[in-house]
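Removed from the display is one protein chain of the complex; every other protein chain stays in position.
A, B and C are the chain letters, set down in written order, and residue numbers restart from 1 in every chain.
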Amino acid sequence: MHPKDPKLTLLVTGGTLDKDYQTTTGALVFSETHLPAMLRQANTTLAVETRVLMLKDSLEMTDLDRDEIAQACQDADTESIVITHGTDTMVDTALALSENANLCNKTIVLTGAMRPFRLGESDACFNLGAALTAAQLAQNGVYIAMNGELFEACRVMKNRQKGVFELTV
Amino acid sequence: MHPKDPKLTLLVTGGTLDKDYQTTTGALVFSETHLPAMLRQANTTLAVETRVLMLKDSLEMTDLDRDEIAQACQDADTESIVITHGTDTMVDTALALSENANLCNKTIVLTGAMRPFRLGESDACFNLGAALTAAQLAQNGVYIAMNGELFEACRVMKNRQKGVFELTV
Amino acid sequence: MHPKDPKLTLLVTGGTLDKDYQTTTGALVFSETHLPAMLRQANTTLAVETRVLMLKDSLEMTDLDRDEIAQACQDADTESIVITHGTDTMVDTALALSENANLCNKTIVLTGAMRPFRLGESDACFNLGAALTAAQLAQNGVYIAMNGELFEACRVMKNRQKGVFELTV
Partner (left out) sequence: MHPKDPKLTLLVTGGTLDKDYQTTTGALVFSETHLPAMLRQANTTLAVETRVLMLKDSLEMTDLDRDEIAQACQDADTESIVITHGTDTMVDTALALSENANLCNKTIVLTGAMRPFRLGESDACFNLGAALTAAQLAQNGVYIAMNGELFEACRVMKNRQKGVFELTV
């Protein structure tokens, strides 16, 4: 569909970023992914191939889901891959991918949001801009792009109390 | 003020990104910079030192203004520098900085927005995330981060009709 | 189209309320009316018949335009009518309508916005809620619903300096 050969693969797995408020129940739920809308809002001309793998809260993500994500990374035609993911188990998925020998020639960047895109005043667009850029510039490996920083998969943890990602000591 | 040594300098010069609608006149004007609010919304933990140099429409930017920007880059304590700038003459400023021999040991990334941050559905946050990341990852040089892509100063032009940045041929 | 007989006619004439920012030119322009989107956002179940008469800055509104608005009021099947209108000449149009003997059996409420709906943090939705309610409750006559108050056409002026409507002395 995109006039250019895809330069980057965007894999959507859900997480807070893609949740929205459901008026009839008052719950935060998944209806559809907002990544295409976010890319349009950003006026991206980057050739991105977007694939929705699942729309899941990352606390409900299973080993099977992680296998599916790894397989999708392996199947991607591009070296650069961005994965949107819930923050609670983002580090777990990043570690699983970083231990997968089949992915050592890829640059894979996971990102997400602390506040849903659809709720306004969200960190989602900033994080997407950071992740897409990191996926184009960083050397092969698995990373997390959150809070304006780029962390290697094996050196990052989520500080749940502060709601930010930090270097492990 | 920031607990960590600054890792990145953010120089604010104005442009569409920082404009807002003035209700009494119906004009788009500068009141203050929104960069601190954008960094908060993004939950950045990155040690950023922000300096407001000017708040100008880039069509009104003079050679003296460009000298002031170059001097601020030279004075910055950090190797990584992001400059927010109007899009109309962003390429001119990028070229001027890239020809400045005193800045050859810096990574300088210019960015801006096609729609003001304060007007909603803006590309400003995405572009800021991209620029802050590029300033940390790209090798020394002067760049423009717009539309999800990172352009070298000497190889980019603004396509005014489409409202996007493109590689020069 | 609406399952119920229309209870209220909504005439759209433009004004700040309906303007949007055009990224390629940086100007505030009319593309389409946002009233249907505003009614959806408000979850209105009220049977409203919406007619777009024109999309004009109210400073450019002519006597012919005002004749067209008066005719549309006369043609409306409902007693209750809301008109969206630019604020600069809203009082002029309200006065013209109030002097039209053919409209003395209607309740006509003009409203608008100081900040466009599409720019966020706008007064547009509040004003629309006020105007639709006033059109159902006020006795026959021509009114302006702005700033949380309901003014009779012959007793109101716009204070351009403060950007609010006030009772004339």
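We take it that a contact is a pair of C-beta atoms (placed from the backbone, for glycine too) under 8 Å apart; a residue touches a chain by one contact, two chains touch by 3 or more.
Because the structure is predicted, anything quoted here is derived from the model rather than measured.
Chemist: Who touches the missing chain here, A:11, A:114 or A:137?
Modeler: Of the candidates A:11, A:114 or A:137, A:114 is in touch with the missing chain.
Chemist: Tell me which of C:12, C:97 or C:145 is the one touching the absent chain.
Modeler: Of all options in C:12, C:97 or C:145, contact with the hidden chain holds for C:145.
Chemist: Against the chain that's been left off, what residues of chain C make contact? List them.
Modeler: 38-39, 41-46, 48, 114, 120-123, 125-134, 136-138, 145-150, 163-166
Chemist: Mind listing the chain A residues that contact the chain we can't see here?
Modeler: Touching the chain left out of view, chain A contributes residues 16, 21, 23-24, 26, 28, 114-116, 118-120, 160-163.
The rule is short, and it goes like this: only the chains that are shown with their structure count from here on.
Chemist: Taking all residue numbers at the chain A to chain B contact, is the shared part over half or under half, that is, same or different?
Modeler: Comparing the two copies, chain A and chain B contact each other through largely the same residue numbers, since over half are shared.
Chemist: Centre to centre, by mean C-alpha position, how many angstrom separate chain B and chain C?
Modeler: Centres of chain B and chain C (C-alpha means) sit 40 Å apart.
Chemist: Where the centres are mean C-alpha positions, what is the separation of chain A from chain C, in Å?
Modeler: Each chain reduced to its C-alpha mean, chain A and chain C end up 44 Å apart.
Chemist: Can you give the whole-Å distance between the Cα centres of chain A and chain B?
Modeler: Centres of chain A and chain B (C-alpha means) sit 25 Å apart.
Chemist: Would you please write down the residue numbers of chain C that are in contact with two or more other chains?
Modeler: 23
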